[in-house]
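Missing here: one protein chain of the complex. Every other protein chain is in place.
When the chains are written out, they are named A and B in that same order, and each has its own residue count from 1.
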Amino acid sequence: MNFVKNAWYVAGWTSEFDHCLKALTILDKNIVMYRSHLGEVVALDDCCPHKLLPLSKGKLTEDQIVCGYHGMTFGKNGQCTRIPGQKNIPPNAKVHAYPTYERHNIVWIWMGNSEQANSTKIFDLPQFTDPNWASHHGDALHLKCNYLSVAENLVDPAHVSWVHPTTLGSAASEDIPVDFDITGDNIIAWRWIRDAPPVGFFQQYGNFNGNVDRWHYYYLHLPCIAVIDFGSVDTALALPADRRHEGCQIYALHFMTPVSKDYTIDRWMHIRNTAINDEAVSLKMDEMFKVAFDEDKAILEEIQIQEQKEESRPTLRLAIDKGSHIYRKRINRLIESEAHNASK
Amino acid sequence: MNFVKNAWYVAGWTSEFDHCLKALTILDKNIVMYRSHLGEVVALDDCCPHKLLPLSKGKLTEDQIVCGYHGMTFGKNGQCTRIPGQKNIPPNAKVHAYPTYERHNIVWIWMGNSEQANSTKIFDLPQFTDPNWASHHGDALHLKCNYLSVAENLVDPAHVSWVHPTTLGSAASEDIPVDFDITGDNIIAWRWIRDAPPVGFFQQYGNFNGNVDRWHYYYLHLPCIAVIDFGSVDTALALPADRRHEGCQIYALHFMTPVSKDYTIDRWMHIRNTAINDEAVSLKMDEMFKVAFDEDKAILEEIQIQEQKEESRPTLRLAIDKGSHIYRKRINRLIESEAHNASK
Partner (left out) sequence: MNFVKNAWYVAGWTSEFDHCLKALTILDKNIVMYRSHLGEVVALDDCCPHKLLPLSKGKLTEDQIVCGYHGMTFGKNGQCTRIPGQKNIPPNAKVHAYPTYERHNIVWIWMGNSEQANSTKIFDLPQFTDPNWASHHGDALHLKCNYLSVAENLVDPAHVSWVHPTTLGSAASEDIPVDFDITGDNIIAWRWIRDAPPVGFFQQYGNFNGNVDRWHYYYLHLPCIAVIDFGSVDTALALPADRRHEGCQIYALHFMTPVSKDYTIDRWMHIRNTAINDEAVSLKMDEMFKVAFDEDKAILEEIQIQEQKEESRPTLRLAIDKGSHIYRKRINRLIESEAHNASK
């Protein structure tokens, strides 16, 4: 399985967790989650060690889970606290408890070695808390494909002209090459389409009278977070790239959660510097994103079917593939390194 | 496949067999059955040896099966009696005929070596024919799980408090330990819940004024029959265990028929010493059992899903698992012994 374990993944938005048992699957692990009365989000292996019944089929009693088959009871740390009908509790009567962290209405879960869970390394952006920016949580896109294909798609500005011609792209960008930059932990792919009519969202909310310079910067944070910084600015202003926040700018955030090797949830949201107090614009954006992401989903699920059929990955590599190529290499290196450390 | 072959299994109630072809699967074998005009129940391999068409897709003509593809005809003993278009009938033109036996409105089938089929070893209870007892055939519970999990559940009094809190169990029994006895071919698990209010059925039909002593005796007959003797008696009477038939007593019988490694049919019925001429009570019992058995089904099918995922069986063994532990050991021993004899 091609998963990086030592990483923070998004388990869901804050609004998804309450005082009841919620079963979910991340990196092929079945997990049961709930919010305790103190407000913490608890995440345990969703499998009673006795007969394997998912604990999520049991019930939550005073912040503890009571198994639905024989009443074995587990606390927030995964430790068994009661075995009906016997006094002693054997030391292996416990389930794994996953570290969690909550910020900006996002619940994160650490899937690897708990000792390495470091909440200071969780993804953040200053705009989340900047009053000049509006942040809006969107929806979750469920894709029947491996997360690597989803991530590739999110470091690939070139597909926009072909897959999203009515929302995010246009024919004007078809032949414009893509630039890449690999610094630190990020893979960045970008291109500018200069002096062309505004597209989609920017037509409607950008207040542009003439042509614009339009940019796409795709930041891929390994293993599973993508930030797409896109926007438009009046061509006449001839703004340099590092002042693009003076234009109309949007960060589309994608938090990919690999469910299994052929299923991925992509939770998406955006942060923008336009119409920041207008909830109607947020919903309008959601609608536009939903159209676009369904277009991606259709493509990616078809590719998944093909990849499962073919004996090998395609070998034709184009100039636009530099970002995805490096991404796959780095993911492989991370997985090998985890396997190496696990075998020590 | 974890099946014991040399055993009598229940193929169905008497009412399920008539003068027409019925296809069923037992121990992963496709079998075609019908009742001949003499009244015998015939059971043949459901596969024409010519092109493998199931014989059940053909037709029954004068107590013989005519294959629907080329008219090959087979008698009650599985021997081919006609090959249209040719005179000679080769010696391998035959299908296996399974020994069957019918008693107490139950049709039994022997799945192993026909020479070892001995009808005197078929399960029986004197109460079947005792006029002071009512016997009532219930229904068939179809479970998407291996029969071993179903059997385990039927030698496990402890689950009743958690899985059937509204019908067969109550919180009063949560912490009462289970006793076990292994004598001869039976595995017995039991416990008494003393001096507690009557539950479910006994509330309604037991005519009890105060608290009762309540018992569960689970008898597991290898490989696939379970008898659950349960009942209640007025606590004030202080009856010894061996006179519990003087209370209100029910035998719930479970005949498990393994269909495949992940599908089991549990035909259930009961025999009782209360309201013996009251058909309405029988139907009331059926309703209660259906609620309870659907609760079991929900648990067991979830466990099956987990068992297929996990690489190994759970290793946490509790005090209440003694019966199921011995059951699995004995089943394995029987299967190994059959494999050993087959290879000789």
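Keep this in mind: a residue touches a chain if its C-beta (ideal position, glycine included) is under 8 Å from a C-beta of that chain, and two chains touch if they have at least 3 such contacts.
Please read these numbers as outputs of a predicted model, since none were measured by experiment.
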Completion exercise
By the document's definition of touch, the residue of A:A238, A:A280 or A:A319 touching the omitted chain is A:A319
Problem - Chain not shown: contacting residue from B:A7, B:M33, B:C47 or B:I331 - result: B:C47
Problem - Identified contact with the non-displayed chain, of B:S15, B:T61 or B:Q86 - result: B:Q86
Handout entry: From B:G71, B:P177 or B:G210, residue that would touch the chain that is not displayed
Key = B:G71
Handout entry: Touching residues on chain A - with respect to the absent chain
Key = 158-159, 161-163, 174-178, 298-299, 302-303, 306-307, 310, 314-316, 318-320
Practice task
For chain B, enumerate the residues touching the unshown chain of the complex.
Solution key: 30, 47, 49-54, 57, 66-71, 83-86, 90, 92-93
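The rule is simple: only the chains that are shown with their structure count from here on.
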Exercise for the section: For chain A and chain B, let me know how many angstrom lie between their CA-based centres, rounded off. Expected result: 49
